[in-house]
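Rest of the complex left out; these chains stay put.
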Amino acid sequence: MNSFLRDGKGMLLAYDQGFEHGPSADFNDKNIDPSYIMEIAAQGDFTGVVFHKGIAEKYYTGKVPLIVKLNGKTSLPKGEPVSTLVCSVEEAISLGAKGVGYTIYLGSANESVMLEEFGEVEEEAHKRGIPAIAWVYPRGEAVKNDTAPEIVAYAARAGLEMGADAVKIKYTGATDSFRWAVRAAGLTKVFMSGGPKAPTDESFLGQVKGAMDAGATGLAVGRNVWQHSNPLKMAAALHEIIFNNGQIEKALELVAQ
Amino acid sequence: MNSFLRDGKGMLLAYDQGFEHGPSADFNDKNIDPSYIMEIAAQGDFTGVVFHKGIAEKYYTGKVPLIVKLNGKTSLPKGEPVSTLVCSVEEAISLGAKGVGYTIYLGSANESVMLEEFGEVEEEAHKRGIPAIAWVYPRGEAVKNDTAPEIVAYAARAGLEMGADAVKIKYTGATDSFRWAVRAAGLTKVFMSGGPKAPTDESFLGQVKGAMDAGATGLAVGRNVWQHSNPLKMAAALHEIIFNNGQIEKALELVAQ
Amino acid sequence: MNSFLRDGKGMLLAYDQGFEHGPSADFNDKNIDPSYIMEIAAQGDFTGVVFHKGIAEKYYTGKVPLIVKLNGKTSLPKGEPVSTLVCSVEEAISLGAKGVGYTIYLGSANESVMLEEFGEVEEEAHKRGIPAIAWVYPRGEAVKNDTAPEIVAYAARAGLEMGADAVKIKYTGATDSFRWAVRAAGLTKVFMSGGPKAPTDESFLGQVKGAMDAGATGLAVGRNVWQHSNPLKMAAALHEIIFNNGQIEKALELVAQ
Amino acid sequence: MNSFLRDGKGMLLAYDQGFEHGPSADFNDKNIDPSYIMEIAAQGDFTGVVFHKGIAEKYYTGKVPLIVKLNGKTSLPKGEPVSTLVCSVEEAISLGAKGVGYTIYLGSANESVMLEEFGEVEEEAHKRGIPAIAWVYPRGEAVKNDTAPEIVAYAARAGLEMGADAVKIKYTGATDSFRWAVRAAGLTKVFMSGGPKAPTDESFLGQVKGAMDAGATGLAVGRNVWQHSNPLKMAAALHEIIFNNGQIEKALELVAQ
């Protein structure tokens, strides 16, 4: 994971929402353009950027280390979620990837499909010398609350058990319970998932601070940056918290500047 | 996609309806004959022609660049749609294809089958140096209205995210909403899907004009040309709109001549 | 298909009923013996004989060109039909096959399984220089009437679109409607399926005459020959119609002799 | 099949019940031990012994030609039966197998899975020069009576059509109806399945005699031998019927001695 870390911390800009949620759910006229995001990643000094292969192929400039998401689904089908490979590790590398990502819907009736595929992705990625990062999202009828502390910890642990170099998980809502998830992940790095745009900058930065205090390695964020009116200022604020171990107040000032 | 473009625009003649809808649904005694279509493609100066492999093998004359549709299904089975590979990229190339097409029924409960297969098709096609074109049709119980602007934009975006060089999508009914879909597709070329024979030439040409004004690269058309009483005149009219940025009135005159 | 044609016409003796229907449904003490059928094929001057691999391996004498049926199912399971590969193209060739056959249950909920497999069979067969023949039988809950003209034409067309060299389809009941199916098949050869034993020789020969008049290439027949009290006379009658363009009266005389 | 025949007849000792039925259903303290069965096979002069791979690996002594059963299931799951490969042809050969066995649950909703796998097994086995033996057991909701003469004949015929060198089928209860099954199997050798322990030696030997009189090649027997109080005497009795064409009375004397 060192390609995506600075002093052991990381801040990834995620932009797979066009596929996962659809452009009309998350995008406006600016952020619908992948170039805009590529620019934010570079100028905002992110330590990595996450694209699906099509975006990577057509918009990736090389300015920030690339993670290609290998599987994907749309938000349209109902029923137990399943997301399967749309890109091979080999193709991802040919597009410039220094790491690969894969989403596991833990608890889905189709869980085994994704566990098996991630197992293969991990093996292949490690053979080729790049990290495999697991987006572990408990989902499906059997999962009542996907931010419950024990469920988030389970997601973190599944990443460790499966050989993920890093795991992206949702925030539990509190430092203490998230610390348990970080413990569960062991030597697997934990990235907090940014999630949908928070109601206020303060609430979002508070979550990030909470996760970092709990021992997270960093943040994988999308909407809270590129839906922000000033993404670079938000990036600066996140830097303050993630890399400088800064306080929320200081970070909020950086957004407000 | 340059093989299928002229000055950045394209006009593809699609003829997969014999498989997808059945001969009795769409054909008359003339257009049931693939030679008739091959002739229209050539004389009508189309920039590409779309066949399934069987038609390509037996009727393709080489006069117009060929796209082979790699997957297919009939209209007979009910239930969630699924269309799987019936032709490999390798076989398509051996039949003269300069590009390959694949239909994704986005939102189907079987969506993942097609996303995964298209991912493989795209990788293989690009390895061999030809474009992969995605017919993205939202369909299935979860899709209430497959021409709703946000659904069409989702289809366009899925094409971009999946690495399609071009995407064929339905018209939303209005330039403004279609522009959003074109935006969503980014650097992936957008071809409007011709759809069933329009009630009047004017209404059809109006749709095409609307799509082109919205930024589309062109049109993939079948029935509105080869079900037309004078396909070559309709082709001329489409040329006027697509390549000359002409007005509907001028185009209508060309049909009427 | 030239291996199986004489002056552009063909008459195939089919004997896959032991697998598809079971011995008790169709056989008597004579025709349960594959040697009896092999003998009829040779003496009756058929242009091809159709066996599953087991029969081919143990009974094929080489006197008539061989088609090996590559997939099969029994009549026992209820539900949507599916018939998958039980023999590879390679194995068929090793058994002496000069062509391969494959059944597609068009319209079945499992249609895609068979379309995909036939696509692979066709590619492999053509690579090895032998024809791929599609038995296209619309079947399953979505198919109300499998001899309706538009359904039979759809079956014929699916064969063409899939790259079949020949298609075996049911008779529609009338020359005019069958002509539409032949038109739909285009350059793919059409073989009428003999079906169950007709009530009279006259009715069966009338169907064959109707199909030939509609432009069929020939007939693939089983029960109407080997369940006949005098298979060789029936073969002679079929020759009269298929190869000599003879009238039913003349043909009936040959059976009666 | 010659490896498993003597003067054209065969007597196989089957011991797959530990897997298929479970040890508590069929075994006592003696016959739970595979060495006991291996010994009976040798001393009882069987022409073949049938084991799953684990038993073969740990207990096979080489004294009797070995058939390895390649697929298996337990009796626990309800629903339509399916039994898939647990051993490859290659592994079976490495364990000393001179033949391979595979169970097809004809009529099961999963029938196609097993037909396809057996097709591959047969091809591979024949490439490597050993016979493929089909255990054909009609089973599943669509099968009302698995010893009905027409069902047993169907099983026999399916074996022939699929290229099995021998088929193991249940007894129909009468010589005449079993003769039809033997006819249906053609050149494929027919082994009667021994089934559960018969109420009396006489009734069992009567079945075997009936099958042999109907033209069977031999018997594949398990429980009626190794659940017998004196397996070697029962083996001698079976020899009398199978190899010496002896009468039941004579055979019964051999058991009673």
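As written, the chains take the letters A, B, C and D, and residue 1 is the first residue of each chain.
Everything below uses one rule, namely that a contact is a pair of C-beta atoms (placed from the backbone, for glycine too) under 8 Å apart; a residue touches a chain by one contact, two chains touch by 3 or more.
Bear in mind the structure is a predicted one, so any value in this text is a computation, not a measurement.
Please report the number of identical subunits in the complete assembly described by this file, where 4 are shown.
Whole-complex copy count, per this file: 5.
The rule we apply is simple: only the chains that are shown with their structure count from here on.
From chain A, how many touching-chain steps at minimum until you land on chain C?
Minimum step count, chain A to chain C: 2.
Are the two sides of the chain B and chain C contact the same residues or different ones, given that same means over half of the numbers occur on both copies?
Shared-number fraction below one half, so different.
Angle of the rotation mapping chain C onto its copy chain D, from a C-alpha fit, rounded to a multiple of 5 degrees, please.
Fitting chain C to chain D on C-alpha positions yields an angle of 70 degrees.
As a quick test, compute the distance in whole Å between the mean CA positions of chain B and chain C.
Between these chains, centre-to-centre, one finds 35 Å.
Please compute the C-alpha centroid of chain B, do the same for chain D, then give the distance between them in whole Å.
Each chain reduced to its C-alpha mean, chain B and chain D end up 57 Å apart.
Can you pull out the residues of chain A that are in contact with at least two other chains?
If we look for residues of chain A contacting two or more partner chains, we find none.
Chain adjacency by touch: line, ring, star, complete or other shape?
line
Between which chains does touch occur?
A-B, B-C, C-D
For chain C, which residues are in contact with chain B within the complex?
106-109, 111-112, 115-116, 118-120, 122-123, 138, 140-143, 149-150, 153-154, 156-164, 180, 183-184, 186-188
Quick one: which bits of chain B touch chain C in the complex? Just the residue numbers, please.
It comes out as residues 16, 18-19, 22-25, 27, 29, 32-34, 52-55, 57-59, 72-74, 76-79, 82-88, 91.
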